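Working notes for the structure below.
Yeah, one chain of the complex is gone here, protein chain that is, but the others are all in their spots.
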Amino acid sequence: MFSYYLRLAFKSMGRNPILSALMVAAIALGIGASMTTITVNYMMSSNPIPEKSEQLFYVQVDNWSPHNPYDDETGFPPTQLTWRDANNLYNAQQGTRQTIMAKSGGVVQPDDQDVKPFEAAFRLATNEFFAMFNVPFLFGSGWDTQADKNREHVVVITKQINERVFGGDNSVGRELTIAGHTFKVIGVLDTWQPIPKFYDVENGAFEDIEDVFMPFLLKEELELPSWGNTSCWKPRESDGFHAFLNSECINFQMWVELLDANAESGYLAFLNNYVNEQKSLGRFPRPLNNKLSHVMEWMEISEVVEEDAKVMMWLSLMFLTVCLLNTIGLLLAKFSSKSSEIGLRRAVGASKKDLFYQHTVETACIGLLGGLLGLVLALLGLTGIKSLYGDFATKVANFDFTLVLLGLLLALISSIAAGLYPTWRACNIQPASQLKSQ
Amino acid sequence: MNPFKDAGPILRALSRNKIGAVLIALQIAMTMTIIVNSVYIINERYAKMHRDSGIDEANSFYLRSVGFGENFNNQSTIEEDIRNILAVPGVRAAMQINAIPLSGSGWSMSLQREPGADAEDFGTAVYFVDETALEVFDLELVAGEFFSMTDINWRQAGQSNWSDKVVISQALAERLFGDEDWPQGVGKTVYIEDKEPMVVVGIVDKIQAPWSGWDDLDQVMLSPEQLDYKSVRYFIRAEEGRRDEVMQKVESMLAENTQRVIRQVRTMEETRERSYRSDSAMIKILTTVMITLTIVTALGIVGLASFSVNRRKKQIGTRRALGATKSDILRYFMLENFLISTIGVVIGAGLTMGLNIVLVNTFGMDPMQWYYIPIGMVVLWCVGQLAVFGPAQRAAGTPPAIATRTV
């Protein structure tokens, strides 16, 4: 029966080509717009590290000014830590694992004279960074705790930098001048681009990862500049790099790995204790306001999914609704012209259910056609988004299999829903009324 | 003659056969909501994008120089660079600077009229400039005087104290000294970092901070200092129309010094475009949505109206037989659509306000002005009437003889 209904559906569409085309087009437009914005939202809010996103927590403590909060609107604590707090919390080693980090930069001078010196972005971090974030290596590995403590001049570079400087060879053991100092390469990363770049959303949630990774304490050792955002509420005590490190200026970040809810509450208690201790030393003038956020929570607080993307998604769904209202009207028109055929079918023995099924098949066909066309339109839409927004959009404006399925499902369900009333009306026609010549 | 006198029977008939009317009314309502709110967002963004930065954007560009190596001398490199840049034909003015308007990154501090940690303070962007800044940025001095060459000092990395003198933007002066009395600010003392005094020696007309989304966008202070850093920016203003040729020459000239890397050579136009890229994109997307939506709704009305007319062919024939002229029939359907559209735009007005309230609360936009709604209603009325005109004309062409047919 199903293939029979399928044939009937296509015949029926062929009999009213303009009407059918209008319906398919309306659904396609609605689906196209919706899938474009849903894709952007979906990719922007995707979980970059699903296997352990609930065990990685971003640490915030509130060292801000007594006169005003860091964030007037939300009352949330500052989004970064001071040098002192980062080191103190790290050294306490209260989590299963933890890492402190910062963004910096400087000039890289390859030994090879043919490769010109260039400016690179640095990620300063402790050794746990690589294990905590499941960072993949192509060659070699990260450094160990001793290297951190001893402030060794070792570096992990990305695949792209390895290509640029060493021609893609296994460069473990080779040397490189960075920020005027000699470094030894101990590891090369494989392709790694978390989307979003969750470990440092402060500096751009869809930025590329940094070019080189080196031990955290080298910041102090080599007086490396502060990249990203630096904010201070209190004037510094004196001039110089160390005055900056000892100030209330924030530029540093901390992630801690906690395996369950107990560990989480335990760590929060530890943070509170720490802050109270610091209060007795005259710091932390504001009331207790410490926060631990797991990856997805942190994405939300940081508003990684841009407001504009959300607005557009809701507008698209409203657009889809209008398209569906349109479809209901057009289906009413289409089915009403078939009332004599329906009367005949009923007269020769079709039940209301049979007719309902037949017309639902027809609606579903229109819906699927609209959905397929809609996905094509969405591809166009995503291309448009990429050209309008540039860089970051190329990471985010892409289909995957789940989204294609979602699009077709959305088309199917919404068109069947739109077809319910017209189909019900069509099936409830009294056969006798249609068989008279009037 | 009252065009609405036949509204009574039309409404009564509609109330007994609601579905077509409801569908059209709802489509009109939702289309109006989306379009009016979209236009409102577009206008907001457009205004935001076209705020004047105060500088000569068409002819300006900038770049970064990152020095490296043991023997790199910041000061002599910078002085030599500026000399060489100014010698390039087509260069009108140039100087070293710490941050670029609209670029997204820079320095911010706050200034206050009284010293003390709890005095009222005002956010300020900080630009470190030299004595040629007026020419470099195309600024107009509206009060006091500007820095002279002898005022300019080198600023070290990690330096915590500030200059004795400062020049501020008019917008900042208005906030510090009042909307009317701001010229009196010249010669007064302001405080930075709670307690360090600086004297306002001059006020300039307009210059923007680096962050386009900042509330205090026009509040800027110019400090007579040049950074003694390895990594610096140069801002260059070319003569009218010569920017691209100058940019090429300056870049290749500076690159001759191999002890430093030249990076991020950008024009101000590109910077503005990047800065407002998402606003510009939003405008284009919303415009596309609006146009598509209007077409979809119009076609939907045409479809539904045609269906409705077809269904009533017998009735139309009967009316003609009873004495209706063609224009009577046309007017009947235009009026019927007008009444349905009225219901639609009334619902639409409510939905539009509702959506606007949601947008204001969730996304912090400003509320829409009242006149958007009546304008939106008129537009949708027109869309509906235009869409139904074709089917109504066809209805009017129904031959009266249909009334006597029995099939």
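Per-chain numbering from 1; labels A and B assigned in written order.
Note that a contact is a pair of C-beta atoms (placed from the backbone, for glycine too) under 8 Å apart; a residue touches a chain by one contact, two chains touch by 3 or more.
To be clear about the criterion, contacts and distances are computed from a predicted model.
Participant: Missing chain's UniProt protein name, "ABC transporter ATP-binding protein", "ABC-type multidrug transport system, ATPase component", "Signal recognition particle receptor FtsY" or "Nitric-oxide reductase large subunit"?
Facilitator: "ABC transporter ATP-binding protein"
Participant: Could you tell me which shown chains are touched by the chain that is not displayed?
Facilitator: The omitted chain makes contact with B across the full complex.
Participant: For the chain left out of this view, which of B:48, B:83 or B:314 touches it?
Facilitator: B:314
Participant: Out of B:17, B:264 or B:287, which touches the unshown chain?
Facilitator: Checking each option in B:17, B:264 or B:287, the one touching the absent chain turns out to be B:17.
Participant: In the complete complex, which positions of chain B touch the hidden chain?
Facilitator: Output for chain B: 6, 8-9, 12-14, 16-17, 314-315, 318-328, 399-401, 403-404, 406.
Methods note: only the chains that are shown with their structure count from here on.
Participant: Of all residues in chain A, which touch chain B in the complex?
Facilitator: Contacts found on chain A: 19, 22, 26, 29, 33, 65-67, 106-107, 109, 116-119, 179-180, 225, 235-241, 243-244, 306-308, 310-312, 315-316, 318-319, 321-323, 325-326, 328-330, 332-333, 336-337, 384-385, 388-390, 421, 437-438.
Participant: Spell out the residues on chain B that touch chain A in their complex, using ranges where they run on.
Facilitator: 19-20, 23-24, 26-27, 30-31, 33-34, 37-38, 41, 64, 66-70, 117-118, 156-161, 193-196, 231, 258, 260-261, 263, 274, 277-278, 280-282, 284-286, 289, 292-293, 296-297, 299-300, 303-304, 306-307, 310-311, 359, 363, 406-407
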